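A selection of the complex's chains, in situ.
For clarity, chains are labelled A, B, C and D in written order, and residue numbers in each chain start from 1.
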Amino acid sequence: MRPSGRAIDALRPVFIQPGFAHHAEGSALIRMGGTEVLCAATVETRVPSFLRGKGQGWVTAEYGMLPRATHSRGQREAARGKQTGRTQEIQRLIARALRAVVDLKALGEISVTVDCDVLNADGGTRCAAITGAWVALRLALEKLVRDGTLPALPIKGQVAAISCGLTDDGPVLDLDYREDSTASADANFVLTADGGIVEIQGTAEKDPFTEAQFNTLMRLARTGTAELFRIQTAIVEEALKA
Amino acid sequence: MRPSGRAIDALRPVFIQPGFAHHAEGSALIRMGGTEVLCAATVETRVPSFLRGKGQGWVTAEYGMLPRATHSRGQREAARGKQTGRTQEIQRLIARALRAVVDLKALGEISVTVDCDVLNADGGTRCAAITGAWVALRLALEKLVRDGTLPALPIKGQVAAISCGLTDDGPVLDLDYREDSTASADANFVLTADGGIVEIQGTAEKDPFTEAQFNTLMRLARTGTAELFRIQTAIVEEALKA
Amino acid sequence: MRPSGRAIDALRPVFIQPGFAHHAEGSALIRMGGTEVLCAATVETRVPSFLRGKGQGWVTAEYGMLPRATHSRGQREAARGKQTGRTQEIQRLIARALRAVVDLKALGEISVTVDCDVLNADGGTRCAAITGAWVALRLALEKLVRDGTLPALPIKGQVAAISCGLTDDGPVLDLDYREDSTASADANFVLTADGGIVEIQGTAEKDPFTEAQFNTLMRLARTGTAELFRIQTAIVEEALKA
Amino acid sequence: MRPSGRAIDALRPVFIQPGFAHHAEGSALIRMGGTEVLCAATVETRVPSFLRGKGQGWVTAEYGMLPRATHSRGQREAARGKQTGRTQEIQRLIARALRAVVDLKALGEISVTVDCDVLNADGGTRCAAITGAWVALRLALEKLVRDGTLPALPIKGQVAAISCGLTDDGPVLDLDYREDSTASADANFVLTADGGIVEIQGTAEKDPFTEAQFNTLMRLARTGTAELFRIQTAIVEEALKA
């Protein structure tokens, strides 16, 4: 029995609210249990200098956490004067995940920045950010199609992410903070709806783990992302109707 | 007729949701029309070094704005590596406003930091932050009384803030972004429920204004804060019942 | 009786020395009692990027304090690696004050930066900076007229600033450091020679103050700035003759 | 046929020179083909503040790249004023890899910092750094045993790392820069000599990859690290004899 009473392979309740950021071209507030991330996509008709004149677009991401999103208050990165290594690692991960499903050539000389800001944290913030960021990005790109900027959606697939880990209850899906902070190993899986792997990050927090254990975690991740893909699709459809 | 259709002396719809930040000792999400600020109070049993051993507490504030809270995306301060002058000016203002109504001696060697993060911006964010921060602070201090840390609420009064300005429609209350960006002058009033003035910041954006105009703005501010005090009180009472 | 022996409505001795900064297009060393600020105006034939091609000029200001301008030595901001919030707040205030009396359209694509550096501090440095900066700015703009760059002075008015406060001696004009550090409230008034208000910053340092008290402070400020306007005018006339 | 003429499952020539950093408690210069990393372990008898008084030690790592280690010169991070996200990500990875095989309790209140500086880069620098860092760390800990500071080696295992990737030649082991920059996916495997997995980082650079492809990469990694473990062991034995 997990601390939360959830089954081994059960996600926390997932809720996605599109349009939370009023001004963004696309946005989504995603909640996974006690974790809450605001994802806002900004479209700009310019690209970073290394891409200028190459006829392709770019997708990037930034990540932040409000100082009191966590159990005890963390120092504000803006006050500290720099982003932590953890923050930079996460925002690079989110950006790679999104780029893996966007056709950058079809996007043309447009860049999209997705800001993922954690309002409340209870484990799994980077995975929630990726899952929510895809919705925000999709809505922003739909807008470019609707207003005639793009002839078709430059999206190659659907991406979502989930963490799994080895806890005292064995391998489990979607760790909350309590589980995450005591797991002997955990892994983040970024997967696509058609079965592809975009990114795997598995880390032994205490002792090395085995290949068999790793494969079990991947099975759990498949189960979890299947559910996330259904939710993303439903939300996007509903938002587009509105 | 104002662009929003509001009367000269009408506030935008105000909504305060206590407890939005799950982990904070006190928190409030305040909405004033399209402006939305998350205020989260953190209690720590230590004081800054300049107060150590002086038997008194401290209240401070930090302010931030999500990059896409605004019409066009602003650079993330954490990425930029420093807080703008505007940010620092605002967080110093919020902190002074809160300290003006707290009995720091009665607080003892405890510090409270109130983080005010703008999720959506449509003018008046610093005033909304002050009004919401007072609720977050009050709830955090109530908790200290309830859990026996403090014998009584170390609060001397109730504080709220509102902006007024000189627009093409004459002097108006509670400017939204459209009004704020074209006003010839504006002023922020930080007032207490018993009629005191905590802070006045009046600025001619274009041409100097007269003392008569300034007095009209102060009248409007009194009207606006009277309403804000009623809303603060109602929310705190309700939150304490829960 | 005030600590300095001054009357309630008496300024400290004011002395303005034009031309102190040899290379600046206009400069003034202003002394108000023990406070001494060097104001140096720099003219450049370019504008910030947000104004490029808009056919108007810009006026900005920077503020600094020598480390040992104060009773005890403060850390050098250049060594610390950033300007404090206080510094940024003050330099933004000085710049707004100057812009309120300059016709930016008439200035054309020219920018003026006024550096205000405190050599000795005894209270009221930001007000002295504004009063001295106007002289430096005026002299720099006169030079542009004399050398034919501008057809006429792009100045709409004359600006000066003074602080007033509530002390144990009641409301007083032009606080020195001793008074400032113990006042229960103080206010800085930036006024124009034709009676306009450019900026008001009133702050309750301890307890909220009343509207009546605030009005008394404004009366005192009018008295003080009237004297400052006379001194500015005399100095400018004398400097232009030389 | 790979560009270098290597077989699919062939490492580049590996050479490890212990003692390159004269002053370090343990050091190793590792070369893998054209990649060259200097790893230097520093022992200090203190621990970071979050571990003080907990009776355990700490192992951390820092990573850097000389500006002209690469084909075109990169900006010096010290001149730029901050470490890139990539640098921080890599040094966190190296540190986790080392901590996974150290018994921190047995280490006692001692910290070891391993500096990994890339002198020449031709792909796979983070993996070479981990493999070399383990040698430097081992030699430093042996020194603590020899001089009586520790009763026994606080090492639980042997760790090495290797990259594999999907190229036009199919799945290959130990990518050099040419392969790395054109691979459609790559993965870094941090493994232990007794078969454990410490870290897996798999990333689709272009298109998502399949689970079967991923498993092939892991097979290759096992082959490569088996060879690295043999080399590490031989070098350490030889160094200890000297």
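Convention: a residue touches a chain if its C-beta (ideal position, glycine included) is under 8 Å from a C-beta of that chain, and two chains touch if they have at least 3 such contacts.
If you're wondering where the values come from, they're calculated on a predicted model, not measured in any experiment.
Total copies of the shared sequence across the full complex, per this structure file: 6, with 4 shown.
Here is the rule we go by: only the chains that are shown with their structure count from here on.
Of all the chains, the one whose CA centre sits at the greatest distance from that of chain B is D. Residues touching across the chain A-chain D interface largely coincide between the two copies, over half of the numbers being common to both.
For the pair chain A and chain D, the distance between mean C-alpha positions equals 29 Å. Look at where the CA atoms of chain A average out and do the same for chain B: the two points lie 32 Å apart.
For the pair chain B and chain D, the distance between mean C-alpha positions equals 51 Å.
Within chain C, contacts with two or more other chains are made by residues 82. In terms of which chains touch, the assembly is arranged as an unbranched chain of neighbours. Pairwise chain contacts present here: A-B, A-D, B-C [touch as defined]. Here chain A touches chain D in the complex through residues 82-86, 88-89, 91-92, 96, 100, 157, 187, 191-192, 194-204, 206-211, 214, 218, going by the rule given at the top. Those residues of chain A whose C-beta lies close enough to touch chain B in the complex are 20-24, 27, 34, 38, 40, 42, 44, 62, 64, 66-73, 76-83, 87, 113, 115, 117, 119-122.
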